[in-house]
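Only a single protein chain was left out; the remaining protein chains are all shown in position.
The block that comes next holds subunit A.
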Amino acid sequence: MKIGITTTVPIEVLYAAGYQVVDLNNIFISSKDYLRYIEIAERDGFPKSLCAWIKGIYGACIENNIKEVVGVIEGDCSNTKALVEVLKSKGIKIYPFSYPTKHTLDEVKKSIDDFINQFNVSKQEVERVRNKLNIGRKLAKEIDRLTVEFKATGFENHLYQISLSDFNGDVDGFINILKQKVEEIKNRKPKVKKLKLAYIGVPPMTGDLYDFVEGFDAQIIYNEVQREFAFPRFDMVKDIYEQYYYYTYPYSLQYRLEEIKKQLKERDIDGVIHYTQAFCYRAIDDIIIKSQLEVPVLNIEGDKLNCLDARTKIRIEAFLDMLKDLKGD
């Protein structure tokens, strides 16, 4: 039985309950029909001036005949809340999940316990699944490390970490894919680039960004949210509660920034690309992000298209060009 998710949720619970988890974002963005998914949503009344992800998720859900969905009603955007209401009205069964506004371990525990109860699974079973998923998380962490060594590309770093939001709907199969990938990447010669870039913000609609920057002697070696989706601190937490407590993405910007700053320093980042989605409230975050990060930040925006527009390309090129001057030879 398939269950759709609209963002990262405790999938340990869903796999423990015997579901095949499907991240609707991944179906949407990896489909050649992605524009049609948006079109379906707009025909059903979703506004033109709305985040393309929300519309894409809706279209993907309807078109792929997903009957059950976990709706994140706290800790994600308010558009998701309204999306969940529309899906409910279409007869889709919704399981609500909340990332508590009050970011304490106690509140996170309450929320996860509530989620566990909805699916009628045991805590032991959930922990057993968590341990299994950790095999995949360890491999994803290795890919992240290999990216810093310039062996894995920015896109691979993005793809293999983001895919852990649902393990591609097949835990064993995906762990195998990761194993093979790690072996392949390990044996590569590093392609060292002059500029080390960080990508922060929601995953891009424009996946060609990664290859594009690599054409300018630069590489993205840190993907903020994708890395969070892969739960890099899996080996430092003692249970599922702590795992989702130390997850940064759904909590305050300040909490996210603490981790970002740490990573920028550790990875010796030269410049940051902050991606925001058209019509998303997170574009406002850019004010704080720019004021708090010491390295230069370029804010780019994506809307419906899955490739960079000419203007954004010129902006990125100019940004990288000057970053290179700063770095010297």
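In this section, a contact is a pair of C-beta atoms (placed from the backbone, for glycine too) under 8 Å apart; a residue touches a chain by one contact, two chains touch by 3 or more; residues count from 1.
Just so it is clear, contacts and distances are computed from a predicted model.
S.K.: As a check of understanding, state which of "NADH-quinone oxidoreductase subunit C/D", "Integration host factor subunit beta", "Potassium-transporting ATPase ATP-binding subunit" or "CoA-substrate-specific enzyme activase, putative" is the UniProt name of the chain not shown.
M.R.: The missing chain's protein name, per its UniProt entry, is "CoA-substrate-specific enzyme activase, putative".
S.K.: Thinking of the whole complex, not just what is shown, which of A:114, A:184 or A:321 touches the missing chain?
M.R.: A:321
S.K.: Using the document's contact rule, name the residues of subunit A that touch the chain not shown here.
M.R.: 271, 290, 295-299, 314-315, 318-319, 321-323, 325-326, 328-329
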